[in-house]
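After the C-alpha cells below, expect a handful of questions from me.
A protein chain is absent from this complex, but the other protein chains hold their places.
Labels run A, B and C following the written order; every chain starts at residue 1.
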Amino acid sequence: MTRNRLEAFSDGVIAIIITIMVLELRPPHEATLEALRPLVPVALSYVLSFVLIGIYWTNHHHLLQTVEHVNGRILWANLHLLFWLSLIPFTTAWMGENNFASAPVAVYGIVLLLASIAYYLLTHTLISTHGHNSKLAQAVGRDFKGKISTAIYVVAVPLALFKSWLAAALYVVVVILWLVPDRRIERTLAR
Amino acid sequence: MTRNRLEAFSDGVIAIIITIMVLELRPPHEATLEALRPLVPVALSYVLSFVLIGIYWTNHHHLLQTVEHVNGRILWANLHLLFWLSLIPFTTAWMGENNFASAPVAVYGIVLLLASIAYYLLTHTLISTHGHNSKLAQAVGRDFKGKISTAIYVVAVPLALFKSWLAAALYVVVVILWLVPDRRIERTLAR
Amino acid sequence: MTRNRLEAFSDGVIAIIITIMVLELRPPHEATLEALRPLVPVALSYVLSFVLIGIYWTNHHHLLQTVEHVNGRILWANLHLLFWLSLIPFTTAWMGENNFASAPVAVYGIVLLLASIAYYLLTHTLISTHGHNSKLAQAVGRDFKGKISTAIYVVAVPLALFKSWLAAALYVVVVILWLVPDRRIERTLAR
Partner (left out) sequence: MTRNRLEAFSDGVIAIIITIMVLELRPPHEATLEALRPLVPVALSYVLSFVLIGIYWTNHHHLLQTVEHVNGRILWANLHLLFWLSLIPFTTAWMGENNFASAPVAVYGIVLLLASIAYYLLTHTLISTHGHNSKLAQAVGRDFKGKISTAIYVVAVPLALFKSWLAAALYVVVVILWLVPDRRIERTLAR
C-alpha cells in the first residue's frame, strides 16, 4: 500500500515534469513554416529531455517493482531524485533557447550528473533496507550502465565549456545506452 | 500491478496535456463581451483538441484493459505516443492564435498523423507481445477507424496549404468518426 | 478496475485545474504589503473557484462510489463535465483581474451553469445505465441542491450585467448551499 503511494506520487511529479517542458515551446507569432525554424534547437532539447526523463521513469518503475518496505529514508532519497529531475525543464529551456551554447550545456550536464548521483543514492538506500542478498540487490547487480553514465557526465560538463555540441552528443550517447530498458531486473525476476 | 502503473502514468500525462492547453486561453484585458471575440478561434481549436485527446484517452483506456504483460518495448511504444500527444498544446495554440491559417493547420495535422502512427505502433507492439490469437488481437480486429483516420490526415496536411478551413473540417470528421468509443473491444470482452 | 481509472483520470484533471488557477496570482514586483492590495480581487475569485471545484470533487467522489459499470457514454459524459470545469481557471482569472466587472462575472456564471448541466447529464447517464431502482438512483434522489444551484445561475447571469457584485454574492450562496457534502448518498449507503 505504502509502495503504491510512493509510486503514485513519483509518477505524478515525473508526468508533470515531462509535460510542462513543452510550455517552453512557445508558438511563433507568424503563421509560416519558416517561423518554426528558430524553434528547432528548443525542440531538439525538448526531445532529448523527454527521452531522458522517460528513461528515469522506466528505470524507476523497474527498480520499485522489487521494493518490499518503504521508510522515511527511502521517501527522502526519492524526493531528492525528484528535486534534480524537477530542474530539467529549466535547463532544457535555457539550453534550447541559447542554441546549445557552452554555459547552458554545462549546467544541463550538472543537473543530469546530480540526478544520476541521486538515483545511485536511492538504489543504495533501497538495498541497505532490503539487504545485500535481496532480490533487489541481485537485480541491480554491478550497475554498469549507471556508472558509465555518471562517468560520461563528469567528462561532458567541462568539455561543454570548449565544445558544447560534443558534450550534447555525449548526452545522446547516454540516451542510446539506456534506451533499452534495464533487462537485469526483468531477468532476475523471471528466474 | 505493472499495468496499473503504466495506466496511472499515461493518465497523468494525458490529464496534464488536456488541461494545460487552457492556459493558452488568456483572459483579455478589457472587461467586455466584445473582448472575447478574438478568442473564438483559440477556443474552437481548444475544443477540437480537447475532444481529440479525450478520444485518445478513452481508446487507450479500452486498449489497455486487455493487456496482460508489460515489458520495456511496450513502455517505450507508450511514451512515443505520449510524446506526440504532448505537442498538441503547442500546435493547438499556434493554430488558434493564427485563426486557422495554412501553416499551423498543416503542422497540427502532422502531429495528429504522427500520434495516429504512434497509436498504431503501440497496438502492434501489444499484439506481438500477446499473440495474434489473443483477446487483445481479436478486439483490435482490422482497425478500420484507425486506418481511415490516418488516411484523412495524409490528405488533410497538404490540403491545409491551399484550403486550411477544409483541412480543419477533415479533422472534425475524424472526431465525429471516433466520438462513439471503440465498441469492438467492449463487444469482444462481452462475448 | 475500470471505475478506478475513470476516478484517477478525473482526479488528475481536477487536481490540475484547482492548482493551475494559482498561476494567475502573479507575485507583484515591489516587495511591500501595499503591493498585494491589487491582488485582493484576484485572490477572492481564486478562493471562490477553489471551493467550487472542491465541491465538484467531493460530489463526484460520492457519486462515483455507487457506480458499478462504466461504458463509453459515461466516459464522455464525464469528459463533458471536465471540459466546463477546465474553463474555470480562465473565467476566474478574467473576473479577478477586472475586479468583478459585469461581463466577466456573467461569463463566470455561464461556465458554472454549463458545468452544473454537465453534472446533471452525468448523473442521468449513470442512472440510465444502472437502472431507476439502483442504489445510485436512490442516492441521488430528487437532487434538490442541484436544481436550486442551476436556477441560481440562471438568475445570476443576466443579473451580473446590472449588479455584478450581487451576482457574485449569489455564487457564494451556491457555495454555502453545497459546502456540507452530499449526505444523501452517504445516508443511503449507510442503510
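Just so we're on the same page, a contact is a pair of C-beta atoms (placed from the backbone, for glycine too) under 8 Å apart; a residue touches a chain by one contact, two chains touch by 3 or more.
On a predicted model such as this, the values are computed, not experimentally measured, just so you know.
Engineer: Can you say which of A:16, A:136 or A:159 touches the chain missing from this structure?
Structural biologist: A:16
Engineer: Which listed residue, A:83, A:144 or A:165, touches the chain dropped from view?
Structural biologist: Answering carefully, the residue with contact to the hidden chain is A:83.
Engineer: Tell me which of A:101, A:114, A:148 or A:175 is the one touching the absent chain.
Structural biologist: Once the missing chain is taken into account, the touching residue is A:101.
Engineer: By the contact definition given up top, give the residues of chain A that touch the hidden chain.
Structural biologist: 1-2, 5, 8-9, 12-13, 16-17, 20, 23, 71-72, 75-76, 79, 82-83, 86-87, 89-90, 93-94, 97-98, 101-104, 106-107
Engineer: Considering the whole complex, not just the chains shown, which residues of chain C touch the missing one?
Structural biologist: So the residues of chain C touching the missing chain come out as 7-8, 11-12, 14-16, 18-20, 22-23, 25, 27-29, 31-33, 35-36, 47, 50, 54, 57-58, 61, 65, 179-183, 186.
Basically, only the chains that are shown with their structure count from here on.
Engineer: Fitting the CA atoms of chain A to chain B, what rotation angle results, rounded to the nearest 5 degrees?
Structural biologist: Fitting chain A to chain B on C-alpha atoms yields 90 degrees.
Engineer: Please identify which chain has its centre, taken as the mean of its CA atoms, farthest from the centre of chain C.
Structural biologist: Chain centre farthest from chain C's centre: A.
Engineer: More than half overlap in residue numbers between the two sides of the chain B-chain C interface, or less? Answer same or different.
Structural biologist: Because under half of the interface numbers appear in both copies, chain C and chain B meet with different residues.
Engineer: Between chain A and chain C, what is the gap in Å from one C-alpha centre to the other?
Structural biologist: Chain centroid spacing, chain A to chain C, equals 37 Å.
Engineer: Find the geometric centre of each of chain B and chain C from their Cα atoms only, then give the gap between the two centres in Å, rounded to an integer.
Structural biologist: Centre separation, chain B to chain C: 26 Å.
Engineer: What are the residues of chain B that contact at least two other chains?
Structural biologist: Residues 8, 12, 16, 20, 23 of chain B touch two or more partner chains.
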